[in-house]
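Please find one structure pasted underneath; my questions will follow.
Removed from the display is one protein chain of the complex; every other protein chain stays in position.
Let's turn to chain A:
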Amino acid sequence: MASETLSYKYNSQSSITSSKGKENLLLSKFNEVEKGNSPCFFWGKLNNPYELSRCLITLSNTVQSSFNLSPFQLALLKDPIVTAGNNQIRFEGFSHCAGVYARVDVLENGQDGEFIENGTTNVDFNTPLISELGKIKKNDDLILSVGEKEVGFHKEGDSFIERKVPLPSKWIKGLTTVQHYFSESDYAQTLNRIQALQLFKTIPSGKVKTDYFLIKRGNKYLFSPLKSNTAVCIGGIHRLKLLQPLIPLINEMKIYPQKDMQSVTFILCFNDLNFVFSISRDFWRGFSGEGAALESLIEDLPENLIKAFDNYSYTNQTFNPTLMSLEEGIDVSKIDKLATKLSAMGLLGFDLENNGFFYRRLPFKLDRIMALNPRLKGAEKLLLENKVVITLKNDNDIEAKVEGSGVQHYVIIKGDTQKCTCTWFSKNQGERGDCKHILAVKKKAKDN
């Protein structure tokens, strides 16, 4: 895995240029799996230039930040992803440690432009660009172009920008897991700007190792280190400081904790513009290592389904399985949790505000995504080596013996509860996804 690299190849540098009193923001794009022909996805005016540019700076800060890695790894900057289509533009990215996810959603009325083609792509975010973004003012005219509009703007053979980075496997894994967590998150509360400001003033300084909890006292919200069963739990709270410069500009802030408090998502709402910010359970735990989506991946989806799905959907459109099965003539009703599965494969994103999946195919090869989960691979290896013996199986109960390192693990699956005697399960009690033993038993039971 270490030797695998991803090369970002851009035709030109992203930049902001001023012409005729307008600021033109060109985002250079690159996708490993090119679909369609147009070099440009979107061209048009953005309505809240000041707020948007600050959001993009924060996104860039997020992408550049790392809460658990050494500075050397920091240098390998990853580029954010832009999805344009269905009258919306989304910019998303991860911190290096894959523990912080940020997405800027330009909503339907937040732009006034032309969606030339739908798609998802990596975009080049460079330092001069960020520096220029910092200069955007409230009344500036900001024109965005995702990819270059005019073909031939750069002649063939012109030098292009190429950056090789080790394959951002953590990113890709994180990007899929985070959508899964979104789908399991529920709305908790909305804070107005003042409440949010007060709340953010209670973030302790420095790197915080203890969990903090969001509590309400009177009409004030605050973070407190005291565990409370009803409160939203935030691990590695110092990561929220990334949001601090945006808070004075928001209209309101919405909070969505995941059902088992494995992640918390903050949505900062501006006019027709949302900044979605999600942090993992703890600063040393990236989304990438979480096994939430593992279960969804153990069953292979028929290839023709994925193909049909690719043909049918267009970017940012809400995912509707029923409609799809009607139009494409594939019976998808038999596949439970289809949406979850597709999101685990990097084919769908989740929109918390609308509480639904939307089509967004990650700009990475599908087999890369599938090859990334070590626990899943571990489970498959167990099956391949014939180390799983199911000792009891009836309607609701499965008992099995799985050979572990030197010992036989005991696995039981009873309805919704599943248990294993291995270290991973004993420590996490299923909160971080199934262990490879349980996954292997499940897969074997399904295959039989």
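As a working rule, contacts are C-beta pairs under 8 Å (C-beta built on N, C-alpha and C of every residue); 3 or more make two chains touch, one makes a residue touch a chain; residues count from 1.
Note that in this section contacts and distances are computed from a predicted model.
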item: From "Anti-sigma regulatory factor (Ser/Thr protein kinase)", "Carbon-phosphorus lyase complex subunit PhnI", "HEAT repeat protein" or "Methionine ABC transporter ATP-binding protein", the hidden chain's UniProt protein name; value: "HEAT repeat protein"
item: Residue among A:I130, A:V276, A:L338 or A:L352 touching the omitted chain; value: A:I130
item: Among A:S224, A:N251, A:N271 or A:N355, the residue in touch with the chain that has been omitted; value: A:S224
item: Chain A residues touching the omitted chain (full complex); value: 50, 54, 57, 64, 127, 130-131, 134-135, 137-138, 194, 197-198, 201-202, 204-205, 208, 210, 215-219, 224-230, 244-245, 247-249, 404, 406-410, 412, 419, 421-423, 425-427, 429
